[in-house]
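Shown here: the complex without one of its protein chains, the others still in place.
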Amino acid sequence: MVTAAFYLAAVVGLASAVVAVSHRNPVINVLSLVVTLFCVAVNYALLGAEFLAAAQILVYAGAILVLFLFVVMLLNAPEEQPAAEPRPFQRAAGLALVTVAALGGIVLITGLRGSLPAEGPQGTAQAIGRLLAGPYLFAFEFISLLLLTAMVGALMLVKRKH
Amino acid sequence: MWASLAVTASKLVVVAGSVLTSVAVMEWVERRGAAFIQDRLGPNRVGPLGLFQPIVDAVKLLFKEDITPSSVNKGLYYLAPAISVFVALVTFIVIPFGAGKDVQVFGVPLGGLIVAPDLGVGILYLLALSSLGVYGIVIAGWSSNNKYSLLGGLRSSAQLISYELSMTLAVLGVLLATGSLRLDDVVAYQATHLWNVIPQFIGFVVFTTAVFAETNRLPFDLAEAETELVAGYHVEYSSMKFAAFLMSEYINMTTASALIVTLFFGGWTFPGMQHFSGWWLLIASVGAFLVKLAFFLWLFVWVRWSLPRFRYDQLMRLGWKGLLPLATLNLVWVGAAMAMRWI
Partner (left out) sequence: MTVPTGHFVILAALLFAVGAAGVLLRRSGISILLGIELMLNAANLALVAFGRQHGQLDAQVFVFFVMAVAASEVAVGLALLVAIFRKNQSIDVDRLNVLRW
(Lines give C-alpha, C1' and ligand atoms only; values in the text may rest on other atoms or scores of the structure.)
Protein backbone atom coordinates (compact mmCIF):
# COMPACT_ATOMS: atom_id res chain seq x y z
CA MET A 1 0.00 0.00 0.00
CA VAL A 2 2.67 2.48 1.08
CA THR A 3 5.02 1.19 -1.59
CA ALA A 4 2.40 1.55 -4.30
CA ALA A 5 1.58 5.08 -3.15
CA PHE A 6 5.25 6.04 -3.21
CA TYR A 7 5.92 4.75 -6.73
CA LEU A 8 2.71 6.25 -8.07
CA ALA A 9 3.55 9.64 -6.55
CA ALA A 10 7.15 9.38 -7.78
CA VAL A 11 6.22 8.59 -11.38
CA VAL A 12 3.45 11.19 -11.59
CA GLY A 13 5.61 13.78 -9.85
CA LEU A 14 8.59 13.23 -12.14
CA ALA A 15 6.47 13.25 -15.29
CA SER A 16 4.75 16.48 -14.36
CA ALA A 17 8.09 17.99 -13.29
CA VAL A 18 9.43 17.31 -16.78
CA VAL A 19 6.33 18.95 -18.27
CA ALA A 20 6.72 21.85 -15.83
CA VAL A 21 10.18 22.77 -17.11
CA SER A 22 9.81 21.79 -20.77
CA HIS A 23 6.39 22.97 -21.95
CA ARG A 24 6.33 26.27 -23.83
CA ASN A 25 3.09 27.51 -22.31
CA PRO A 26 3.73 29.19 -18.93
CA VAL A 27 0.27 28.36 -17.57
CA ILE A 28 0.82 24.65 -18.26
CA ASN A 29 4.25 24.96 -16.58
CA VAL A 30 2.76 26.33 -13.41
CA LEU A 31 -0.12 23.85 -13.31
CA SER A 32 2.09 20.82 -13.78
CA LEU A 33 4.38 22.08 -11.04
CA VAL A 34 1.28 22.09 -8.80
CA VAL A 35 0.90 18.37 -9.54
CA THR A 36 4.57 17.75 -8.74
CA LEU A 37 4.33 19.62 -5.44
CA PHE A 38 1.21 17.65 -4.57
CA CYS A 39 3.16 14.42 -5.15
CA VAL A 40 5.96 15.71 -2.93
CA ALA A 41 3.32 16.38 -0.27
CA VAL A 42 2.17 12.75 -0.62
CA ASN A 43 5.76 11.66 -0.06
CA TYR A 44 5.97 13.80 3.08
CA ALA A 45 2.82 12.12 4.37
CA LEU A 46 4.38 8.70 3.65
CA LEU A 47 7.47 9.74 5.60
CA GLY A 48 5.36 10.60 8.65
CA ALA A 49 5.58 14.36 8.19
CA GLU A 50 1.87 15.12 8.21
CA PHE A 51 2.26 18.74 9.24
CA LEU A 52 4.73 19.36 6.42
CA ALA A 53 2.40 17.68 3.94
CA ALA A 54 -0.41 20.06 4.88
CA ALA A 55 1.94 23.05 4.97
CA GLN A 56 3.34 22.08 1.57
CA ILE A 57 -0.10 22.20 -0.03
CA LEU A 58 -1.16 25.28 1.90
CA VAL A 59 2.01 27.29 1.23
CA TYR A 60 3.19 26.05 -2.14
CA ALA A 61 0.07 25.02 -4.02
CA GLY A 62 -2.29 27.39 -2.26
CA ALA A 63 -0.20 30.55 -2.17
CA ILE A 64 3.11 30.52 -4.04
CA LEU A 65 1.91 28.94 -7.27
CA VAL A 66 -1.30 30.97 -7.27
CA LEU A 67 1.00 34.00 -7.17
CA PHE A 68 2.90 32.56 -10.14
CA LEU A 69 -0.32 31.99 -12.03
CA PHE A 70 -1.45 35.49 -11.18
CA VAL A 71 1.75 37.02 -12.55
CA VAL A 72 1.63 34.84 -15.68
CA MET A 73 -1.87 36.05 -16.40
CA LEU A 74 -1.10 39.64 -15.43
CA LEU A 75 1.85 39.80 -17.82
CA ASN A 76 -0.05 37.72 -20.34
CA ALA A 77 3.33 36.22 -21.11
CA PRO A 78 3.52 34.82 -24.65
CA GLU A 79 4.77 31.32 -25.31
CA GLU A 80 8.52 31.13 -25.36
CA GLN A 81 9.95 31.39 -28.88
CA PRO A 82 12.89 29.21 -29.97
CA ALA A 83 16.20 30.91 -29.24
CA ALA A 84 17.47 33.32 -31.88
CA GLU A 85 21.01 32.04 -31.51
CA PRO A 86 21.83 28.50 -30.42
CA ARG A 87 23.27 28.27 -26.95
CA PRO A 88 25.32 25.09 -26.86
CA PHE A 89 26.93 25.90 -23.54
CA GLN A 90 23.73 25.95 -21.52
CA ARG A 91 22.42 22.85 -23.23
CA ALA A 92 25.63 20.92 -22.56
CA ALA A 93 25.72 22.13 -18.98
CA GLY A 94 22.10 21.16 -18.44
CA LEU A 95 22.55 17.67 -19.83
CA ALA A 96 25.75 17.19 -17.85
CA LEU A 97 23.96 18.21 -14.67
CA VAL A 98 21.15 15.76 -15.30
CA THR A 99 23.62 12.96 -15.89
CA VAL A 100 25.65 13.80 -12.81
CA ALA A 101 22.52 13.90 -10.68
CA ALA A 102 21.30 10.58 -12.04
CA LEU A 103 24.69 8.97 -11.46
CA GLY A 104 24.85 10.49 -8.01
CA GLY A 105 21.48 8.95 -7.32
CA ILE A 106 22.71 5.54 -8.38
CA VAL A 107 25.79 5.88 -6.18
CA LEU A 108 23.58 6.89 -3.29
CA ILE A 109 21.19 3.99 -3.74
CA THR A 110 24.01 1.49 -3.63
CA GLY A 111 25.18 3.13 -0.41
CA LEU A 112 21.73 3.46 1.12
CA ARG A 113 20.17 0.10 0.55
CA GLY A 114 18.55 -0.14 3.96
CA SER A 115 14.84 0.35 4.30
CA LEU A 116 13.44 3.27 6.22
CA PRO A 117 12.54 2.50 9.81
CA ALA A 118 8.88 1.56 10.00
CA GLU A 119 8.42 3.52 13.20
CA GLY A 120 9.76 7.01 13.39
CA PRO A 121 8.95 10.25 15.16
CA GLN A 122 5.72 11.60 13.74
CA GLY A 123 5.94 15.13 12.46
CA THR A 124 2.68 16.23 14.04
CA ALA A 125 1.85 19.90 14.45
CA GLN A 126 2.55 19.59 18.19
CA ALA A 127 5.99 18.05 17.68
CA ILE A 128 7.04 20.61 15.06
CA GLY A 129 5.58 23.42 17.15
CA ARG A 130 7.59 22.36 20.22
CA LEU A 131 10.79 22.41 18.19
CA LEU A 132 9.94 25.78 16.60
CA ALA A 133 9.11 27.43 19.91
CA GLY A 134 12.00 25.73 21.70
CA PRO A 135 15.44 25.17 20.21
CA TYR A 136 14.67 26.98 16.96
CA LEU A 137 12.96 30.03 18.42
CA PHE A 138 15.61 32.47 17.20
CA ALA A 139 15.53 31.12 13.66
CA PHE A 140 11.73 31.20 13.75
CA GLU A 141 11.69 34.86 14.74
CA PHE A 142 14.33 35.61 12.16
CA ILE A 143 12.23 34.00 9.42
CA SER A 144 9.41 36.40 10.19
CA LEU A 145 11.89 39.26 9.79
CA LEU A 146 12.96 37.78 6.45
CA LEU A 147 9.36 37.58 5.27
CA LEU A 148 8.76 41.19 6.28
CA THR A 149 11.88 42.28 4.40
CA ALA A 150 10.82 40.35 1.32
CA MET A 151 7.37 41.91 1.47
CA VAL A 152 8.74 45.45 1.69
CA GLY A 153 11.26 44.69 -1.06
CA ALA A 154 8.61 43.30 -3.39
CA LEU A 155 6.41 46.33 -2.77
CA MET A 156 9.26 48.73 -3.53
CA LEU A 157 10.14 46.87 -6.73
CA VAL A 158 6.71 47.00 -8.30
CA LYS A 159 5.67 50.42 -7.02
CA ARG A 160 5.02 52.83 -9.86
CA LYS A 161 6.81 56.12 -9.54
CA HIS A 162 4.51 59.07 -9.89
CA MET B 1 -10.31 -3.80 9.70
CA TRP B 2 -13.12 -4.39 7.20
CA ALA B 3 -15.78 -3.38 9.70
CA SER B 4 -14.13 -0.04 10.48
CA LEU B 5 -13.55 0.49 6.77
CA ALA B 6 -17.26 -0.09 6.19
CA VAL B 7 -18.13 2.37 8.95
CA THR B 8 -15.86 5.02 7.41
CA ALA B 9 -17.26 4.34 3.95
CA SER B 10 -20.84 4.67 5.13
CA LYS B 11 -20.00 7.93 6.93
CA LEU B 12 -18.45 9.15 3.68
CA VAL B 13 -21.57 8.23 1.73
CA VAL B 14 -23.81 9.96 4.27
CA VAL B 15 -21.69 13.13 4.21
CA ALA B 16 -21.38 13.27 0.42
CA GLY B 17 -25.07 12.53 0.02
CA SER B 18 -26.17 15.21 2.49
CA VAL B 19 -23.79 17.80 1.08
CA LEU B 20 -25.04 17.16 -2.45
CA THR B 21 -28.64 17.25 -1.24
CA SER B 22 -27.94 20.57 0.43
CA VAL B 23 -27.15 21.94 -3.04
CA ALA B 24 -30.65 21.17 -4.24
CA VAL B 25 -32.26 22.41 -1.03
CA MET B 26 -30.22 25.60 -1.06
CA GLU B 27 -31.16 26.31 -4.64
CA TRP B 28 -34.80 26.21 -3.65
CA VAL B 29 -34.13 28.28 -0.49
CA GLU B 30 -32.17 30.82 -2.47
CA ARG B 31 -34.86 31.33 -5.08
CA ARG B 32 -37.74 31.37 -2.62
CA GLY B 33 -35.73 33.50 -0.18
CA ALA B 34 -34.88 36.02 -2.89
CA ALA B 35 -38.54 36.17 -3.83
CA PHE B 36 -39.53 36.63 -0.19
CA ILE B 37 -37.01 39.46 0.30
CA GLN B 38 -38.08 41.14 -2.94
CA ASP B 39 -41.78 40.67 -2.15
CA ARG B 40 -42.45 38.28 -5.04
CA LEU B 41 -43.76 34.74 -5.14
CA GLY B 42 -40.78 32.89 -6.59
CA PRO B 43 -40.97 29.47 -8.21
CA ASN B 44 -44.23 27.88 -7.06
CA ARG B 45 -45.44 25.73 -9.97
CA VAL B 46 -43.57 22.45 -9.56
CA GLY B 47 -44.74 20.57 -6.52
CA PRO B 48 -45.98 22.08 -3.25
CA LEU B 49 -44.38 25.53 -2.73
CA GLY B 50 -42.21 24.85 -5.76
CA LEU B 51 -40.25 22.27 -3.78
CA PHE B 52 -39.49 20.12 -6.85
CA GLN B 53 -38.03 23.08 -8.74
CA PRO B 54 -34.38 21.93 -8.16
CA ILE B 55 -35.17 18.56 -9.78
CA VAL B 56 -36.61 20.28 -12.82
CA ASP B 57 -33.62 22.61 -12.98
CA ALA B 58 -31.20 19.70 -12.77
CA VAL B 59 -32.98 17.88 -15.59
CA LYS B 60 -32.94 21.03 -17.67
CA LEU B 61 -29.21 21.57 -17.12
CA LEU B 62 -28.44 17.91 -17.90
CA PHE B 63 -30.25 17.99 -21.23
CA LYS B 64 -29.05 21.38 -22.41
CA GLU B 65 -26.69 21.43 -25.35
CA ASP B 66 -23.11 21.17 -24.13
CA ILE B 67 -21.21 23.80 -26.09
CA THR B 68 -17.41 23.84 -26.18
CA PRO B 69 -16.20 27.04 -27.82
CA SER B 70 -13.65 26.37 -30.56
CA SER B 71 -10.99 28.73 -29.20
CA VAL B 72 -10.66 27.27 -25.69
CA ASN B 73 -7.77 25.25 -24.33
CA LYS B 74 -9.67 21.94 -24.32
CA GLY B 75 -7.95 19.96 -21.58
CA LEU B 76 -7.93 22.75 -19.03
CA TYR B 77 -11.43 23.85 -20.01
CA TYR B 78 -12.78 20.42 -19.04
CA LEU B 79 -10.54 20.18 -15.98
CA ALA B 80 -11.64 23.44 -14.30
CA PRO B 81 -15.20 22.50 -13.21
CA ALA B 82 -13.95 19.09 -12.07
CA ILE B 83 -11.35 20.73 -9.81
CA SER B 84 -13.96 23.06 -8.35
CA VAL B 85 -16.39 20.28 -7.42
CA PHE B 86 -13.66 17.90 -6.24
CA VAL B 87 -12.09 20.45 -3.90
CA ALA B 88 -15.50 21.48 -2.58
CA LEU B 89 -16.46 17.88 -1.82
CA VAL B 90 -13.29 16.60 -0.14
CA THR B 91 -13.07 19.35 2.48
CA PHE B 92 -16.07 18.19 4.51
CA ILE B 93 -14.47 15.04 5.90
CA VAL B 94 -12.78 16.72 8.88
CA ILE B 95 -15.92 18.45 10.17
CA PRO B 96 -17.67 16.64 13.04
CA PHE B 97 -21.41 16.76 12.49
CA GLY B 98 -22.70 14.91 15.52
CA ALA B 99 -21.87 13.09 18.75
CA GLY B 100 -21.61 9.32 18.76
CA LYS B 101 -18.38 8.43 20.53
CA ASP B 102 -20.22 5.88 22.69
CA VAL B 103 -22.38 4.42 19.91
CA GLN B 104 -21.66 1.07 18.30
CA VAL B 105 -23.03 -0.20 15.00
CA PHE B 106 -23.07 -4.03 14.86
CA GLY B 107 -20.33 -4.05 17.49
CA VAL B 108 -18.12 -1.58 15.63
CA PRO B 109 -17.51 1.72 17.47
CA LEU B 110 -18.64 4.66 15.40
CA GLY B 111 -15.88 6.94 16.71
CA GLY B 112 -17.93 10.11 16.46
CA LEU B 113 -19.77 11.43 13.44
CA ILE B 114 -16.74 12.63 11.52
CA VAL B 115 -15.33 10.88 8.48
CA ALA B 116 -11.65 11.27 9.33
CA PRO B 117 -11.36 11.41 13.13
CA ASP B 118 -7.69 10.36 13.13
CA LEU B 119 -6.43 13.11 10.83
CA GLY B 120 -4.16 15.02 13.21
CA VAL B 121 -3.82 18.06 10.99
CA GLY B 122 -7.61 18.49 10.92
CA ILE B 123 -8.39 22.10 10.11
CA LEU B 124 -5.04 22.52 8.35
CA TYR B 125 -6.13 19.85 5.86
CA LEU B 126 -9.36 21.75 5.25
CA LEU B 127 -7.56 25.08 4.78
CA ALA B 128 -4.98 23.49 2.47
CA LEU B 129 -7.49 21.83 0.20
CA SER B 130 -9.88 24.76 0.11
CA SER B 131 -6.98 26.97 -0.94
CA LEU B 132 -6.78 24.76 -4.04
CA GLY B 133 -10.30 25.82 -5.00
CA VAL B 134 -8.90 28.97 -6.58
CA TYR B 135 -7.33 26.85 -9.33
CA GLY B 136 -10.74 25.81 -10.61
CA ILE B 137 -11.74 29.45 -11.06
CA VAL B 138 -8.40 30.67 -12.43
CA ILE B 139 -8.10 27.79 -14.91
CA ALA B 140 -11.68 28.31 -16.04
CA GLY B 141 -10.98 32.00 -16.53
CA TRP B 142 -7.80 31.45 -18.47
CA SER B 143 -8.73 28.44 -20.59
CA SER B 144 -11.98 30.05 -21.80
CA ASN B 145 -9.95 32.49 -23.89
CA ASN B 146 -12.35 35.30 -23.15
CA LYS B 147 -11.45 38.67 -21.68
CA TYR B 148 -14.34 38.69 -19.23
CA SER B 149 -13.42 35.22 -18.01
CA LEU B 150 -9.79 36.17 -17.62
CA LEU B 151 -10.68 39.30 -15.65
CA GLY B 152 -12.98 37.26 -13.41
CA GLY B 153 -10.26 34.67 -12.84
CA LEU B 154 -7.64 37.32 -12.04
CA ARG B 155 -9.91 39.13 -9.65
CA SER B 156 -10.86 35.99 -7.86
CA SER B 157 -7.26 34.80 -7.41
CA ALA B 158 -6.26 38.15 -5.89
CA GLN B 159 -9.38 38.15 -3.71
CA LEU B 160 -8.94 34.59 -2.47
CA ILE B 161 -5.27 35.12 -1.56
CA SER B 162 -6.11 38.35 0.30
CA TYR B 163 -9.00 36.97 2.33
CA GLU B 164 -7.38 33.61 3.05
CA LEU B 165 -4.92 35.43 5.31
CA SER B 166 -7.55 36.99 7.54
CA MET B 167 -9.54 33.76 7.57
CA THR B 168 -6.54 31.71 8.70
CA LEU B 169 -5.65 34.28 11.36
CA ALA B 170 -9.21 34.16 12.70
CA VAL B 171 -9.06 30.35 12.81
CA LEU B 172 -5.73 30.63 14.62
CA GLY B 173 -7.44 32.37 17.55
CA VAL B 174 -9.76 29.39 18.00
CA LEU B 175 -6.89 26.93 17.67
CA LEU B 176 -4.91 28.87 20.28
CA ALA B 177 -7.76 28.60 22.76
CA THR B 178 -8.28 24.91 22.03
CA GLY B 179 -4.68 23.80 21.74
CA SER B 180 -5.44 21.32 18.97
CA LEU B 181 -5.88 21.27 15.21
CA ARG B 182 -8.68 18.68 15.35
CA LEU B 183 -12.17 20.04 14.98
CA ASP B 184 -13.33 17.25 17.30
CA ASP B 185 -11.29 18.85 20.07
CA VAL B 186 -12.57 22.32 19.16
CA VAL B 187 -16.13 21.06 19.70
CA ALA B 188 -15.16 19.24 22.90
CA TYR B 189 -13.55 22.43 24.22
CA GLN B 190 -16.70 24.42 23.56
CA ALA B 191 -18.81 21.79 25.30
CA THR B 192 -17.07 22.64 28.57
CA HIS B 193 -16.35 26.34 28.01
CA LEU B 194 -18.23 29.29 26.55
CA TRP B 195 -18.87 29.08 22.84
CA ASN B 196 -15.98 30.74 21.05
CA VAL B 197 -18.22 33.40 19.57
CA ILE B 198 -18.43 35.18 22.94
CA PRO B 199 -14.75 35.54 23.87
CA GLN B 200 -13.69 35.82 20.23
CA PHE B 201 -16.41 37.93 18.71
CA ILE B 202 -13.96 39.86 16.52
CA GLY B 203 -12.59 36.58 15.21
CA PHE B 204 -16.11 35.44 14.38
CA VAL B 205 -16.87 38.65 12.46
CA VAL B 206 -13.59 38.48 10.55
CA PHE B 207 -14.03 34.79 9.77
CA THR B 208 -17.61 35.20 8.56
CA THR B 209 -16.69 38.14 6.32
CA ALA B 210 -13.70 36.26 4.94
CA VAL B 211 -15.68 33.13 4.10
CA PHE B 212 -18.21 35.26 2.25
CA ALA B 213 -15.30 36.44 0.12
CA GLU B 214 -13.85 32.92 -0.14
CA THR B 215 -17.11 31.52 -1.47
CA ASN B 216 -17.40 34.34 -4.02
CA ARG B 217 -20.82 35.36 -2.75
CA LEU B 218 -22.30 38.83 -2.74
CA PRO B 219 -21.20 41.36 -1.56
CA PHE B 220 -17.85 39.94 -2.70
CA ASP B 221 -18.77 38.22 -5.96
CA LEU B 222 -16.30 40.29 -7.98
CA ALA B 223 -15.28 37.17 -9.88
CA GLU B 224 -18.75 36.85 -11.37
CA ALA B 225 -20.07 40.42 -11.21
CA GLU B 226 -22.71 39.80 -13.86
CA THR B 227 -23.34 43.50 -14.46
CA GLU B 228 -19.76 44.25 -15.48
CA LEU B 229 -18.13 40.92 -16.42
CA VAL B 230 -21.22 39.22 -17.92
CA ALA B 231 -20.71 36.15 -15.71
CA GLY B 232 -17.00 36.29 -14.95
CA TYR B 233 -15.01 33.08 -15.07
CA HIS B 234 -17.87 30.86 -16.26
CA VAL B 235 -19.10 32.92 -19.22
CA GLU B 236 -18.11 30.23 -21.70
CA TYR B 237 -19.51 27.30 -19.75
CA SER B 238 -22.86 25.76 -20.49
CA SER B 239 -24.99 22.81 -19.46
CA MET B 240 -23.61 20.46 -16.77
CA LYS B 241 -20.17 22.12 -16.71
CA PHE B 242 -21.86 25.36 -15.71
CA ALA B 243 -23.93 23.46 -13.18
CA ALA B 244 -20.69 22.07 -11.72
CA PHE B 245 -19.55 25.60 -10.84
CA LEU B 246 -22.95 26.34 -9.36
CA MET B 247 -22.77 23.13 -7.32
CA SER B 248 -19.31 23.90 -6.01
CA GLU B 249 -20.48 27.35 -4.91
CA TYR B 250 -23.31 25.87 -2.87
CA ILE B 251 -21.14 23.07 -1.47
CA ASN B 252 -18.57 25.67 -0.43
CA MET B 253 -21.35 27.63 1.27
CA THR B 254 -22.39 24.54 3.21
CA THR B 255 -18.80 23.80 4.24
CA ALA B 256 -18.25 27.42 5.24
CA SER B 257 -21.41 27.48 7.35
CA ALA B 258 -20.46 24.18 8.96
CA LEU B 259 -17.05 25.64 9.74
CA ILE B 260 -18.55 28.77 11.32
CA VAL B 261 -20.80 26.57 13.45
CA THR B 262 -17.97 24.26 14.46
CA LEU B 263 -15.41 26.94 15.24
CA PHE B 264 -17.55 29.57 16.90
CA PHE B 265 -20.97 28.15 17.79
CA GLY B 266 -20.12 24.94 19.60
CA GLY B 267 -20.53 22.55 16.67
CA TRP B 268 -23.05 19.87 17.51
CA THR B 269 -23.19 20.70 21.21
CA PHE B 270 -26.34 22.16 22.71
CA PRO B 271 -27.48 23.25 26.18
CA GLY B 272 -28.85 20.40 28.26
CA MET B 273 -26.70 17.87 26.43
CA GLN B 274 -25.85 15.93 29.58
CA HIS B 275 -29.40 14.52 29.80
CA PHE B 276 -28.91 12.55 26.59
CA SER B 277 -26.72 9.57 25.80
CA GLY B 278 -26.17 6.92 23.15
CA TRP B 279 -28.36 7.05 20.09
CA TRP B 280 -30.54 9.83 21.50
CA LEU B 281 -27.50 12.07 21.95
CA LEU B 282 -26.43 11.25 18.41
CA ILE B 283 -29.80 12.17 16.91
CA ALA B 284 -30.21 15.30 19.03
CA SER B 285 -26.68 16.49 18.28
CA VAL B 286 -27.12 16.05 14.54
CA GLY B 287 -30.35 17.97 14.87
CA ALA B 288 -28.63 20.79 16.77
CA PHE B 289 -25.88 20.91 14.15
CA LEU B 290 -28.41 21.08 11.32
CA VAL B 291 -30.37 23.89 12.99
CA LYS B 292 -27.24 26.00 13.43
CA LEU B 293 -26.10 25.14 9.91
CA ALA B 294 -29.45 26.16 8.47
CA PHE B 295 -29.25 29.53 10.18
CA PHE B 296 -25.89 30.37 8.62
CA LEU B 297 -26.94 29.08 5.21
CA TRP B 298 -29.92 31.40 5.45
CA LEU B 299 -27.53 34.20 6.43
CA PHE B 300 -25.68 33.65 3.15
CA VAL B 301 -28.93 34.04 1.20
CA TRP B 302 -30.09 36.94 3.32
CA VAL B 303 -26.86 38.90 2.82
CA ARG B 304 -26.77 38.14 -0.89
CA TRP B 305 -30.16 39.71 -1.51
CA SER B 306 -29.66 42.62 0.89
CA LEU B 307 -26.24 44.10 0.20
CA PRO B 308 -24.86 45.65 -3.00
CA ARG B 309 -21.53 44.57 -4.45
CA PHE B 310 -18.26 46.14 -3.32
CA ARG B 311 -16.06 47.99 -5.78
CA TYR B 312 -12.77 46.20 -6.40
CA ASP B 313 -10.54 48.70 -4.59
CA GLN B 314 -12.99 48.76 -1.67
CA LEU B 315 -12.77 44.98 -1.51
CA MET B 316 -8.98 45.04 -1.35
CA ARG B 317 -8.98 47.86 1.19
CA LEU B 318 -11.43 46.00 3.42
CA GLY B 319 -9.36 42.83 3.19
CA TRP B 320 -5.93 44.26 3.87
CA LYS B 321 -6.63 47.34 5.97
CA GLY B 322 -9.77 46.22 7.77
CA LEU B 323 -9.93 42.49 8.32
CA LEU B 324 -6.22 41.68 8.60
CA PRO B 325 -5.51 44.13 11.49
CA LEU B 326 -8.75 43.05 13.18
CA ALA B 327 -7.78 39.38 12.91
CA THR B 328 -4.35 40.15 14.36
CA LEU B 329 -6.00 42.11 17.17
CA ASN B 330 -8.21 39.11 17.90
CA LEU B 331 -5.16 36.85 18.05
CA VAL B 332 -3.40 39.21 20.48
CA TRP B 333 -6.56 39.40 22.59
CA VAL B 334 -6.91 35.62 22.75
CA GLY B 335 -3.25 35.24 23.68
CA ALA B 336 -3.53 37.89 26.40
CA ALA B 337 -6.79 36.48 27.74
CA MET B 338 -5.26 33.02 27.93
CA ALA B 339 -2.19 34.36 29.71
CA MET B 340 -4.45 36.10 32.24
CA ARG B 341 -6.55 32.90 32.51
CA TRP B 342 -9.78 34.69 31.58
CA ILE B 343 -10.77 32.07 29.04
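Each chain gets a letter, A and B, in the order it is written, and its residues are counted from 1.
Going forward, contacts are C-beta pairs under 8 Å (C-beta built on N, C-alpha and C of every residue); 3 or more make two chains touch, one makes a residue touch a chain.
The model shown is predicted, which means the values in this text are computed figures rather than measured ones.
Looking at the complete complex, one finds that the omitted chain is in touch with A. Take chain A: the residues that touch the chain left off the picture are 2-3, 6, 10, 13-14, 17-18, 20-22, 26, 29-30, 33, 36-37, 40, 43-44, 46-49, 51-52, 55-56, 59-60, 63-64, 67-68, 71-72, 74-75, 77, 80, 83-84, 90-91, 93-95, 97-98, 100-102, 104-106, 108-118, 120-121, 123, 127-128, 131-132, 136, 139, 143, 146-147, 149-151, 153-155, 157-158.
The criterion applied here is as follows: only the chains that are shown with their structure count from here on.
Rounded to whole angstrom, the centroid-to-centroid distance between chain A and chain B, based on C-alpha atoms, equals 29 Å. The residues of chain B lying in touch with chain A in their complex are 76, 120-121, 124-125, 127-129, 131-132, 134-135, 138-139, 141-142, 150, 153-154, 157-158, 160-161, 164, 181. Taken together, the chain A residues at the contact with chain B in this complex read 27, 31, 34, 50-51, 53-55, 57-58, 61-63, 66-67, 69-70, 73-74, 122, 124-125.
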